[in-house]
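Dumping the structure here so I can ask a few things about it.
After this line comes subunit A, so read on.
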Amino acid sequence: MRKLLLVLVALALVAGAVSAQEIAVIVKTGNSSFWQNVQTGCFDAMKELKAKTPKLSVTFLGAQSESNIAEEINIVESAIDRGVKAIVLAPSDVTALVPAVKKAKDAGIPVVIIDSLLTGPTSNYVSFLATDNDAAGRACAKELVDRVKAATGSDDGKIAVMSYVAGVGSEIGRVGGFKDYIAKNSHLEIVTTQYSNADMPTALNQTTNVLSANPDLVGIFGANEPTAVGMGRAIAQAGLAGKIVAIGFDGNAALQNFIKDGTLQAIAVQSSYNMGYQGVKTAYDASIGKKKVPAKVDTGFIIVTKDNIDSSAAKNVLY
Partner candidate 1 sequence: MPEVILEVEGVSKSFPGVKALDKVSFDLRKGEVHALVGENGAGKSTLMKILSGVYQADEGTIHYKGKEVRFHDSTQARDAGIGIIYQELNLIPHLSVSANIFIGREPLTRLGTLDEKRMNRDAVAILDRLNLHIDPTVRLNRLPISKQQMVEVAKSLSFDSEVLIMDEPTSALTESEIDELFSVIHTLRDRGVAIIYISHRLEELKHIVDRISIFRDGRYVSTDDYTAISMEEIVSRMVGRKLENIFPVRHNVPTPEKILEVRGIRRTGVLHDISFDLYRGEILGFAGLMGAGRSELARAIFGADPIDAGEILMNGRKVSLRSPSESIQAGIAYLSENRKQEGLAVKMQLAENITMANVGAVSPRLGVISRPREMNACRQYVEDLTIRTPSLTQIVNNLSGGNQQKVVVAKWLFCDSKVLIFDEPTRGIDVGTKFAIYELIERLAREGVGVIMISSELPEIMGMTDRVLVLHEGCLEATLVTKNTTQEEILNYAAGLGKGTQS
Partner candidate 2 sequence: MSDPQTRRTVDHGPEMAAATGRSGAALDRFLTFGAVVVLFAVFSITAKNFFTMRSILSLALQTSTTTIMGIGVTFTIITAGIDLSIGSVIALTGTVAVMAAIAGVPIWASMFVGLLTGAACGAANGLLITRLKLPPFIATLGMMMVVRGVALTITNANAKPAPEAFGGLGNDTLFRAGPQFPGISYPVLIMIGVALVFHFILKRTRIGRYTYAVGSTEEAARLSGIKVNRVKIINYVFSALLAGLVGIILASRMVTSQPNSAIGYELNAIAASVIGGTSLMGGMGTVGGAVIGSFIIGILTVGLTMQGANYFMQQIVIGLVVIFAVAFDQIRSRR
């Protein structure tokens, strides 16, 4: 027993010494280029801030997969336990992370939420930085409706939604906004909503099946990066590239290629870099006791199409 205690004390000391100036960035998963781009933003912010606080460090952590919520909770709790200065968190579930965030607040650790919504009292965290997913979803829907109209001359017809993980905050905002816009501003009918669990081959298979079940489909929306890639691949394989209106989300190299070759007509690209960069800066401000940090920051997105893909505005957000 005493031995255990000694070990714990020693661990706490070591951890304390190392992480006295640590800002922990905890995202849904470390495993995609979207989050890698967030990471780049974080580390750039760190480099700037080191001028003021040389001992500052930024750690970047994430779960195995986006649907592994329990693992993310554990990562947050261990950050609290080792007494980090601030936490930047992209919650993978709208409610499940609330207690962990509350715990951080009680421990005096300021939390900045990025990317996805978190329920519960907003006083639990100091700031919320995200793409306005609702607005982005609506923008995608508008793009889709406009293009269907331009192609067919009417806003009738069937469309499908290829979503990723049911019920995460960003998905509720993004797909919710998309569907709401479609219902209010067109006569398009959503025939199905599929969830790929952010797995590329699954999205490919699901899209293939939706396309063959509905040969009269006029439009389709792929709501995150791996899903949009799988969707694009399925459209190309079915020989439907350019024949139906396809809108994607996020902007890695594969998606950019789909825009260029006309498989996808538009992608909504979030400024993930900005999310990381501003997230760390806001967290730093809060940790040194700055009173006034903005409660809500829209980190922005832009719609990238064949026409503007080479513009500097697009280049800034693509990765």
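Structural remarks
By definition in this document, a residue touches a chain if its C-beta (ideal position, glycine included) is under 8 Å from a C-beta of that chain, and two chains touch if they have at least 3 such contacts; residues count from 1.
Basis for inclusion: all candidates are chains of the complex that A comes from, given by their letters.
Please read these numbers as outputs of a predicted model, since none were measured by experiment.
In summary, of the candidates 1 or 2 that share the complex with subunit A, the touching one is 2. Subunit A meets candidate 2 in the complex at residues 29-33, 35-36, 64-65, 166, 191-195, 197, 199-201, 204-206, 208-210, 212-215, 225-226, 229-230, 233, 237, 252-254, 257.
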